[in-house]
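With one protein chain withheld, the remaining protein chains of the complex are depicted in position.
Labels A and B are assigned to the chains in the order they are written; within every chain, residues are numbered from 1.
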Amino acid sequence: MTVATGDTLTRLREQKPLVHQITNYVVMNETANATLALGALPVMAHAREEVEEMARLAAALVLNIGTLSPHWVDAMLIAGRVANEVGVPVVLDPVGAGATTYRTATAKRILSEVRVTVLRGNVGEVATLVGVDAEVRGVEAIGAAAEPAEIAQAAARSLGVVASVTGRVDHVSDGERTLAVANGHELLASVTGTGCMSSAVTGCFLAAKPAAALDAAAEALAAFGLAGEDAARDAKGPGSFHVNLYDALAALDPATIDGRARIS
Amino acid sequence: MTVATGDTLTRLREQKPLVHQITNYVVMNETANATLALGALPVMAHAREEVEEMARLAAALVLNIGTLSPHWVDAMLIAGRVANEVGVPVVLDPVGAGATTYRTATAKRILSEVRVTVLRGNVGEVATLVGVDAEVRGVEAIGAAAEPAEIAQAAARSLGVVASVTGRVDHVSDGERTLAVANGHELLASVTGTGCMSSAVTGCFLAAKPAAALDAAAEALAAFGLAGEDAARDAKGPGSFHVNLYDALAALDPATIDGRARIS
Partner (left out) sequence: MTVATGDTLTRLREQKPLVHQITNYVVMNETANATLALGALPVMAHAREEVEEMARLAAALVLNIGTLSPHWVDAMLIAGRVANEVGVPVVLDPVGAGATTYRTATAKRILSEVRVTVLRGNVGEVATLVGVDAEVRGVEAIGAAAEPAEIAQAAARSLGVVASVTGRVDHVSDGERTLAVANGHELLASVTGTGCMSSAVTGCFLAAKPAAALDAAAEALAAFGLAGEDAARDAKGPGSFHVNLYDALAALDPATIDGRARIS
């Protein structure tokens, strides 16, 4: 792959794509601010009365089951089907799949009823969805019975998605090619919703590069990881790191980003 | 108008009025913190089981349709009618009106069933509600087919409200007089929910000056804009600006604020 994170980011900032997010209560403000800081336009809308119309207007749709309930799941399915009809790329973040039956079943249901472009989760969540043993404590992956790169490839093949498995090193696979992304910082794990933010950023990059989902997903993680590295520089802990992260997303420089992206 | 932002702010901090907010999931924490930083007391309550009682206790009611759904709209209508009965001023923030049919129809329904004191929106949202062509992308105004000051005046006349149209320069009109407020900073547009915060701050000022809604609405925008100017001073991007904004709201000095307010 020719790394083109900078080009994609430049296009994203020029186009300011609308990224429709049906996500959880915990991180809505945070993923909206990450989207805005990066240069795209977030919109949160979850009522069945409007998700069809909003999804049609969007350049990407991000579904996140972090605080799911039946009405919200219905809205995700409706929005997802419309996005499929009109060719809007869909990101699914299966937050907590593996922790409860309801989360696992809902993630599987969305994957079966909606053509998901990118599945972005931690190793425990994605392992659960391909039937590999894994431990998920609440919404945290504790471990899995296979290597993340293998799980990403298996998920891509069996689920027909680009699988984006984040962790210390991220692994993004379309079933044929598997890319490793080694950007990021351990402080990302100290702030709630950074996984959800990486899904939102994936939606932004997909909106700017819809024809190349594998590359867009890997570039998104490189960009987000780089922002994490920048944010860590003056951080005194999770609070200041969290604040710096938005500053860093806004300050990402397309001219230098490719030299720093560690995609292989 | 004699600018009296300082006096109103002093009264607000003495009275600590309760500002009842039925608002969207994305910004609840942010508008509560802005309300508290300014010196008033926020309360979020949306259940039909309690909105009547809470609205009666409040000194202002803020309705915001940013993540609307039928139960929430019902609660807004109930709370709005009670507020009207007992003379509590009502602010409506028609987030995303113009983006989807549901949002436009809901904003119109609230305006028809509740006597709204101040309608606070961006130019695209308010233009939509008075039938002027406008483009709204998600919750962002892209453009409108008339000048903001004209749209504010038209909205005030046709809807019977004080119309508060925010943008690079804000325009606040009661149909007779139209005030321009030139405070603010471009970084306000880089943080999600700053529009919603300006609606909450409008509710705070209305609570402290209920007999003069036009002045209260303009003073609120001047105060919020000044806080934005102060917050921008040491900001490194949207994250640090956002943090500074609460510090700046709390630090607003009634003694010097009138000299800096740019209301004309």
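Following the convention adopted for this analysis, contacts are C-beta pairs under 8 Å (C-beta built on N, C-alpha and C of every residue); 3 or more make two chains touch, one makes a residue touch a chain.
Remember, it's a predicted structure, so these values are computed and weren't measured experimentally.
Engineer: Which one, A:R137, A:R168 or A:R233, makes contact with the chain that was left out?
Structural biologist: Residue touching the chain left out of view: A:R137.
Engineer: Write down which of A:G80, A:P94 or A:G193 is the residue touching the left-out chain.
Structural biologist: Hidden-chain contact among the options goes to A:G193.
Engineer: Please identify, in ascending order, the residues of chain B that touch the omitted chain?
Structural biologist: Interface residues of chain B facing the absent chain: 16, 18, 20, 25, 28-29, 32-33, 36-37, 41-47, 49-50, 53-54, 57-58, 71, 242-248, 250-251.
Engineer: Over the whole complex, note the residues of chain A touching the chain we left out.
Structural biologist: Residues of chain A in touch with the missing chain: 24-27, 29-30, 66-70, 96, 99-103, 137-140, 190-193, 236-240, 242-243.
One rule holds in what follows: only the chains that are shown with their structure count from here on.
Engineer: Can you compute the centre-to-centre distance for chain A and chain B, using the mean CA position of each chain? Integer Å is fine.
Structural biologist: Their C-alpha centroids are separated by 33 Å.
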